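Got a structure for you, written out below as structure tokens; questions coming shortly.
Missing here is one protein chain; the remaining ones are kept as they sit in the complex.
A, B and C are the chain letters, set down in written order, and residue numbers restart from 1 in every chain.
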Amino acid sequence: MSIVQSVTCPICGCLCDDIELTIENNEVVKVKNGCAICEAKFLGYRGHHRIKTPLIRKDGKLVPVSMDEAVHAAAEVLANANYPILYGWSSTSSEAQRIGVELTEEVGGVMDNTAVVCHGPSILGVQEVGIPTCTLGQIRHRADLIIYWGCDPWSAHPRHLERYTSFAEGRFEKSEWKAYMQKLKAQAGKKKVQSATRSGLIKTQPPRASSCTLPGAPPSALSKRGRKLIVIDVRKSMSAEMADFFIQVEPNKDYELMQAIRVLIKDGELDVDKVAGVPVEYLKEVADALVNCEFGVIFFGMGLTQTAGKFRNIEVAISLVRDLNMRTKFLIMPMRGHFNVTGANVVSAWQSGYPYGVDFSLGYPRYNPGETTCMDVLIKDEHDATLVIAADPGANFPKKAVQNMVKHPLIVIDPHMNATAMLGDIVFPAAFVGIEVEGTAYRMDHVPLPLKKVVEPPEGIYSDEEILRRILEEVRIIKKQKAQQKVEAT
Amino acid sequence: MTELLIKNGFVFDPLNKVNGEKMDIAVKNGKIVEKVNEHKAKIIDAAGLTVMPGGVDIHTHIAGGEVNTGRMVRPEDHVKDAVRKTALTRSGTGYSIPSTFVTGYRYSQMGYTTVMNPSMAPLEAKHTHEELNDIPLLDKATYPLIGDWWFVLEYLRKGDLEECARHVAWMLQTTKGYAIKIVNPGGLESWGFGRNVHSIDDQVPNFCITPREIMVGLAKVNKMLNLPHTIHLHTNNLGLPGNYTTTLDTMKALESVPSDGKPNMHITHLQFSSFGGDGWGNMRSAAEEISKYINTHSHVTADMGQVIFTDTTTMTADGPFEYTLYQLSGHKWVNSDVETETSGGIIPFHYKKNNAVNATQWSIALELALLIEDPWKIYMTTDHPNGGPFFAYPKIIAWLTSRKARMATLKKCHKKAQKKSLLPSIKRELSLYELAIVTRAGQAKALGLTNKGHLGVGADADIAIYDVNPETTDIARKYKAVRKAFGNAAYTIKDGRVVVKDGEVVQNVDGRTIWLDVQTAEPCRIDEQMKNKFREYWSVDYANYPVYDHYVKVKDPITIQASV
Amino acid sequence: MVEQKLKVTLLTGRTIEQGVGKEKGKSSKEYFDACSMCYMDAGDMAKLGIKNNTNVLVTTANGSVVLKAVKYPRAATPGLIYIPYGPWANAVCSHATTSIGMPSFKGTPAEVEPAPTKKVLTIEELLKTEFGR
Partner (left out) sequence: MIVLTPLKTFKFPVTAECINPDVFQGKTVAEIAALPVFEGNRQKTLGELFKIEQAEGDNPSITINGDASEVRRIGYGMKTGEIVVNGNAGMHLGEKMAGGRIVVNGNAGQWTGSSMKKGLIEIHGNASDYLASPYRGSTDGMKGGKIVVDGDVGADSGCYLSGGLIKIKGSNTGQFLGYHMSDGTIHVEKNAASRLGANMTGGKIVVSGTVEEMMPTFTIDSVKPKVKIDEAETATGPFYVFLGDLAENGTGKIFASKPNNPNLKAYEKYL
């Protein structure tokens, strides 16, 4: 039995690096410090959903083949492809991503990562107006106003509050954990009263919950001492329940709400009484809170990137923060979700200049989301082969995109038999990055962290890096042979 | 490894006092040697060509979090400068923030072989090193930003220089860094809450320390650690009208640190610290005041920070300065504060000839380079990409060596800037010998890189050969030919291998990453207390902070014995 | 009055159960349970005359899918349904990218109707139906 400390969790953009694992007989048996998802991964990665050997679809069924056969088949597909897509790159290391760029360049394909379906719009927004941001520790030490907008950290980044924001202890700001526990107790008390009323033990009618389009708490919550937490969302998420102040915005109306706040923080007047279902009176209180904090931060998620406006929502959120810097210190950060998706952007940018959706078909990198992003290529069916690594578009892409994807050869590299692997033509089993393979990943704030190898991968299972390298070598051999044949033919 | 003989070139090797003599250079096993077997060696006929040590850049932002964020936010910058893949080289993009491979190729095409990345947030050091690995053809090093590191502020506040020195040594090792980088000391911590310091005697909020104490303290630490380079300083109030007085105060403050007649500070991109006037309306050059001080003191070296008239991207750890630039320009603004350590910012910027301030900035850098008499004190940089992209160096070479070249540019500048410029009164034109100092020898000397910047026996065989015949070419008149020659090296030789010929990459090799392994008598104690402090200060675990050896592809550590 | 169909806005997104399920494996029971469902407002469920855990058919311009309707445990969200990310959600959400690469995973107009007799497909069945594999 051994204990490994300071392990980086390979799940979400938080990359909590304080995980303690107990290893017995080359298996993780205990997880300390992690969230529920972290535990599920470290304890469940070995489950029966693992792919055990390379597979190739023959007569409609995936059948086991040798590694060499699979590598050759994949390389043939890619070397001959006229417009291949190489997609995924998020649940893997920067080291593998580097080879990915080289492979895509070699086969003249479109390299895209999962940012396209999460924070791609954030990158587009940043490209319009820049981004005032920081590392997470900065927020832990200094932020006295924390806003989660269109995101639910409790569900998607379970330890975010505890490690980096409201419930974390910083040099200049204290944790709000105690205050929150008291609030919980008070609420529990209220619930008891309510249930007592329902069962007839108390005769007086409890106050009705306020209408859902109105903020959930009185603006006075914004004048409390200590760190304030505001959640803005279309529904009352678990995180919203923790907040001091919750603003429920009508779906697809975040853009209007932010523009209105931009006017209000400049002491401007609006010709309307309500924006996005929120009374302007409330918004004025919010604007005051924003201007009067010492150090504020907005975290935003898919609630902005995936709703109407998409990257314009991000652009205007950033503009709001930029405007706020005229009055106080204010920063903003996307809640990057998928493990090392940030690394995929980072690596792609340093090698090609562009963070995602990079098209190498003309022999040099080109970038234009909407044109060179895999979603658009798939929906227009312009591709003739796809390689998917470290992502599961089969489960996470809209139906039409997947339908077009399976029209052409589909190569899949993944540890698990996920939806894409089930649909694949050539399937490679991969070792788990951050459990069975070491490497580097980038946290949501671009801080690089080392990933540890804590157990040996199963026999005959290679790392993403190794599989990609072998495919790349094989592609080069095939291209050389073809060039030679061409010379001989003429 | 093949032997190489470079025959009959005009050699400019200032560190060995060789000034244009026609001689042969012999290379074996990647080093300069006395001689090689002429029958076995590969011969390069350099007759009629200029031979210099490979170029050394003391300050160029080419890798790391800030640079890469710059890449990410500027697709419109890359789209105008795409670089195709070849059988030998990788594809990529420019323009002002080239992708890593393109950075390596373009430097090498100009005959450069060693470059220093001057601005690395320690927390993001792994990122910087990952990128450096992907920059081919060059030797590289990087400076961690530690002027606003909480540990430094706290130890200096306590007056515990020894403990401070031990921690700085630890930081250099841990981040695989090369020098102490200080940016707007005290200002970056203040920027954590949106504030700044405005003189070297302002108090840093919450830390009871002044920029003066930080700079002087770290200069002393630098000396205690026997570091090869001095503190590398970006001054307070950078980029603001009237800041030259702050710069003078800073240089005067460092007089208090004993230096035995040697430099104890390097002011980087001096142009940005030499503004006169008291507002943008009457902003003027203070090159005269600054150069006068430097000419009469021996403890300062500097680099130019030349402005190029083009669309570029400014990026610096000086977060508050970038915010000022945002307010001036309204361009997209990136701010990136790093916990416990530093801050940073990015603004795209187009320097225009017809803008009086920009044109004055252009003039200031040249005035400084020409008014500072000793070329060993000021080196050629653009503070890439802040003043402009590094591949504009041939233009600067022309301006420095040819009065005709710079007057031709000045003539196109804003009238107000023309009128105020000191350039018309400056006759000086650098010789090829002096040029070799400001582009390689001086930089190598300031950096304490003993194997670089010269062609003496034992030096690294990093050599640049340019198609300039000093016997037949008057470089002051034929500046266009000079510009072309220095933009497309006839040969660039890296570690004894020809990597560029006639301006094209002909061999793709990896350069090395250089860092300091500073040995202190009693090393910095990493005990539970330190680890707890770590958790308290940073949001990562201690074990995940260092740049482990495997992060560096080709390792070249230099061991330093500290006197503490 | 009980209605046949209800017009709603479809949101998709993460839930912690979906997060745990995806790590357990895409054909795991946890993943199935977490993703083949849709959160609905209690009032809306009453309007359709259905109880918690009744199957419903969700239809958009892009297709339809059978899911288990689950009462949203927190504040009222009339007119909204929420399906966790996964192939079930993707059977109905919009692929329109407005030329930026991002489909419209949130805010799609949809209709919900009770389908107590229809079966929720397993991931294998769903992939087979939609993609023939």
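The definition used in the following text is that contacts are C-beta pairs under 8 Å (C-beta built on N, C-alpha and C of every residue); 3 or more make two chains touch, one makes a residue touch a chain.
All values derive from a computational prediction rather than experimental measurement.
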Considering the complete complex, which visible chains touch the unshown chain? A, B, C
So one chain is hidden, and I want to know which residue out of A:Gly13, A:Gly108 or A:Pro251 touches that hidden chain in the complete assembly. A:Gly108
Out of A:Ala40, A:Ala73, A:Ala179 or A:Ala260, only one touches the absent chain, namely A:Ala260
With the full complex in mind, choose from A:Asn33, A:Ser319, A:Asn340 or A:Asn418 the residue touching the hidden chain. A:Ser319
Which one, A:Gly13, A:Gly34 or A:Pro369, makes contact with the chain that was left out? A:Pro369
Full-complex touch with the removed chain, picking from A:Asp384, A:Glu438 or A:Glu466, is A:Asp384
If the hidden chain were put back, which residues of subunit C would touch it? 98-99
Name every residue on subunit A in touch with the hidden partner chain. 81-83, 107-109, 124, 127-128, 255-256, 259-260, 262-263, 266, 268-272, 275, 308-309, 312, 316, 319, 360-363, 367-371, 381-382, 384
Given the full complex, what residues of subunit B touch the hidden partner chain? 73-77, 79, 332
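Going forward, only the chains that are shown with their structure count from here on.
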Hey, which chain ends up farthest from subunit B, C-alpha centres compared? C
How many angstrom between the C-alpha centroids of subunit C and subunit A? 21
Which residues of subunit C touch subunit A in the complex? 9, 11-16, 19-20, 22-28, 30, 62-63, 72, 74-78, 80, 82, 85-87, 90-95, 97-107, 123-124, 127, 130-133
Which stretch or stretches of subunit A touch subunit C in the complex? 11-12, 36-37, 40-41, 44-45, 47-49, 60, 112, 116-117, 120-121, 124, 152, 154-156, 158, 209, 212, 216, 234-238, 240-241, 248, 251-252, 302-303, 305-308, 310-311, 337, 357, 369-371, 373-376, 379, 392, 394-403, 406, 416-419, 422-423
In their shared complex, at which residues does subunit B touch subunit A? 63, 65, 68-69, 71-75, 78-79, 82-85, 90-94, 97-101, 123-124, 126-127, 130-131, 134, 192-194, 206, 323, 326, 331-340, 343, 346-347, 536-544, 548, 551
